[in-house]
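Here's the structure we're looking at; comments come further down.
Excluded from the complex is one protein chain; the other protein chains are retained at their positions.
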Amino acid sequence: MLRFLLRRVTLIIPTFIGVTLASFLLIHAVPGDPIEVRVGEHGIAPERLAILRHEFGLDQPLWKQFADYEVQVASGHLGASTVTHQPVWDEFLTLFPATVELSVCALIFALVIGLPLGVIAAVKRGTAFDYGLMGVSVTGASMPIFWWGLMMILVFSVSLGWTPVAGRIGDAFFVEPWSGFMLIDSWFSDDDGAFASAVSHLILPTIVLGTIPLATIARMTRSAMLEVLGDDFIRTARAKGLSPLRVVIVHALRNALIPVVTVIGLQVGALLGGAILTETIFAWPGVGHWLIEAIQRRDYPVLQGGTLLIAVLVMAVNLGVDVTYGFLNPRIRK
Amino acid sequence: MSKFRSALLGAVALAGFAIAGQATAQAKTLVYCSEGAPENFNPMINTTGTTFDANKPIYDRLINFKPGSTEVEPGLAEKWDVSADGLTFVFHLRHNAKWQSTKTYKPTHGFNADDVIFSFERQWKDANPYHKVSGGAYDYFNDMSMPDLLVSIDKIDDYTVKFVLKKPQAPFLANLAMDFAAIQSKEYADTLLKTGKPELIDQEPVGTGPFELVQYVRDATIRYRAFPGYWGAKPKIDTLVFSINKDAAVRLAKLRANECQISVFPAPADLPSIKADKTLQLLSQPGLNIGYLAFNNQKPPFTNIKVRQAINMAIDKKAILDAVYQGAGVPAKNLIPPSLWSYNTKVEDYKYDPAAAKKLLAEAGFPDGFETDLWAMPVQRPYNPDAKRIGELMQSDLAKVGIKAKIVSYEWGEYRKRVQNGEAGMAELGWTGDNGDPDNFFVPLAGCAASRIGGGSASKFCNPEFEALIQKAAEITNQSERAKLYEQAQVVMHREAPFFLIAHSVVYLPMRANVTGYKMSPLGAHEFTTVDLK
Partner (left out) sequence: MSAALTFWRSFAVNRGAVLGLAVMLGLVVLAVLADIAAPYSPIEQFRDSLLTPPVWQEGGTWHYPLGTDDVGRDILSRLIFGARLSLMIGLTVVTLALCLGTALGLTAAFAGGIVDVVIMRTMDVVLVFPSLLLAIVVVAILGPGLFNAMMAVAIVFLPGYTRLVRASALSELARDYVTATRSAGAGTLRLMFNTVLPNCAAPLIVQASLGFSGAILDAAALGFLGLGAQPPTPEWGTMLAGALQYYQRAWWVLTFPGLAILITVLAFNLLGDGLRDALDPKLKR
């Protein structure tokens, strides 16, 4: 087990170096630089441009800039935004909880609904319910979520007025952001109704971001359950006269969960991609929103640091999934 | 108990019956739906109106613009003397201005001359320990040629400061009323320097203005409260909240739900329904701006005056105003907006006439038209709500006279740079005035100096007759004489047609019907000191 773990971790190192190089090179290949972007209609005198480029270190050769950057990263610094002048790490820490809150809610939503639906569909295989559910789930997996989000806003916020249009909480509420998770912070707020407001702001984004994982989880659960339900030990359990519910829940589901866990792990990257669109639509102040803005403003430190942090996160989750999987299934450890 | 209740409410909300319009929790809280997040809390190092708006409540300047006008009035300077040669300005500072505090900093004394010197030297002198803090780019200070203009700034006593200039400059006072000339606290700066966190001066601001910052939740809300130590008339509202929403539709939805009371930049398409809504009021003001399609006057075929005139007749300006501006704009026939002095009302715009345009094109040697590119900005600007849509309308009109225009767009910074490098054939762009002088339009947009490669002018227009007129107008001080010269210049420009002038946008500001005392700024700023809620 230890050897397996070690091997997986060593594999990560070249990927990590590759990721820093890729994020650096890609971002510097984008035309325009942070100074040109902020100039606007007024234009800029060539002399001043030269001074500013020097101050931002942009007049250095690319390899030098990269070397400086690597040294900086190795010593644990990601630099400061060229726009707000705040350290990238601080900005990430203030915004990341918003993305995590949304993603976790979306994942919980997907699990709570997707798992039971998948189990029921597997048990009632071949019925109208099964076909209907699979139809709905393949539709869900095909959903252009940027459109889905707007349609939800159109129906539930604009026409019916049930949910707020955007943001994390009503503007009038004063919430001290000590954890960064609005649900937690608003719970401890002195303002009555702050928590309710936070919840109501979460509903639509959660549904929108959770749609694709929900569809995937339902499908995955169904097929995993079908496989397990055909296995010998289930037949044995049934033959022993255990109640059908007990057989399904205790014996079958537990075994079917292994592939489902893998799928959830793999969904993390997709969730972050989906979060970019969802945050854009719902003006959700999270990391996806932050990176899109940084691209527009050519905020190199934020882009480099942000993509790096996200890539590290994805790598960590992948590693976690691998390890869990190896733990659950000894055969793949060799 | 209240926790239990909110949990219950939360559960109800989850079921789909969310609670809307809880916004009126406290008395006299004004929520303003703004269009973007401020970059930080120091106007010296920024250039965007969004950031200026977020800083206006906090900071003061020596001189202020009167609310709702471009005239100046005393700010932190109670009065000032100008020497006869116009080179020396002595400012007498007010004694009763107090500094705000933060969680970690409490001021020990009020505002004085040291603060003025610090604030200008920070932007001006390399040696100032704060010069390099937060990126050290003081764009407006440099754009306004302050380093070339200033000789010295000296403290005469605690409440008197003397500025000496190299040459007389009439708009100098107005420049000091611009946002970049905000005054920061020297004592706060020194304290931060000692604790090793100088950059906090631009993140946790301390000013002398009517409101102090309570909390900034990134990309979401900025919360201020009225500053009890403010030297001027106390604001009528206790709490001011900026709610940041990029999407115009979202801002309007919030205004309708009374989640905010004032909402910036409505989409033109929504104006009729706002006007019809009895719970809302709609203020408007002609913007100090121009949106245009610039021909590259140094690139064939646009070197040919007939081609430029023909395109001026081939595009249906009214259709653009109807479809895109939808009432939030007035058609432009001169480069400067009608509200600016010297605007020539006698100039008559080109009529939309495709047949005549085709004839002119044939005379110019293009009976079958030609192929070219038409550049459209990727972003919304105050003078142009949707460059791509306008581009599509123009493209379709031009096709009718045989000109095949391909719509081209780049990322905004790249776009501006390429246009200013003269790479475009025709390019949409525009301008917002800074200080209300016609010179501020003609020289950067159509002067010879700006027409160099990389210069600010998109038209690359350099006409000796026109240039002579605007040069002369800049050198004399008598306004009515200057006006005559500019009027003549506009006639020349109309004939030469270096642009297809689209529109001067009208700035609309919808607000709840119970908002009173709001004054719109001709310079596009948003201020809330005089606002009250009925």
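Read from first to last, the chains carry the letters A and B; within each, the first residue is number 1.
Assume a residue touches a chain if its C-beta (ideal position, glycine included) is under 8 Å from a C-beta of that chain, and two chains touch if they have at least 3 such contacts.
This one's a predicted model, so the numbers in the text were calculated from it and none came from an experiment.
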Exercise. Please pick, from A:I51, A:L150 or A:I184, the residue that touches the omitted chain in the full complex.
Key: A:L150
Self-check item: Option from B:A364, B:I407 or B:A468 whose C-beta touches the chain left out
Solution: B:I407
Quiz item: Out of A:L5, A:L183, A:V263 or A:I276, which is the one that touches the chain we can't see?
Solution: A:I276
Quiz item: Mind pulling the chain A residues that touch the left-out chain?
Solution: 14-15, 18-19, 22-23, 26-27, 29-31, 134-135, 138-139, 141-144, 146-148, 150-151, 154, 158, 223, 226, 269-270, 272-274, 276-277, 280, 288, 291-292, 295, 303, 307, 310-311, 314-315, 318
Self-check item: For chain B, residues in touch with the removed chain
Solution: 247-249, 252-253, 267, 269-270, 273, 316, 319, 322-323, 378, 386, 388-389, 391-393, 395-396, 407, 409-411
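As a working rule, only the chains that are shown with their structure count from here on.
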Exercise. Provide the residue numbers of chain B that touch chain A in the complex, in ascending order.
Key: 2-3, 5-7, 9-10, 12-14, 16-20, 22-26, 29, 31, 39-40, 45, 47, 132, 134-137, 139, 142-143, 199, 202-203, 214-215, 217-221, 223, 241, 243-247, 249-250, 253-254, 257, 259-260, 410-414, 416-417, 420, 429-432, 444, 450, 454-456
Quiz item: For the complex, which residues does chain A have touching chain B?
Solution: 30-33, 35-43, 46, 48, 52, 55-56, 82-86, 91, 94-95, 156-158, 161-168, 170-174, 176-177, 187, 191-200, 203, 283, 285, 289-290, 296, 298
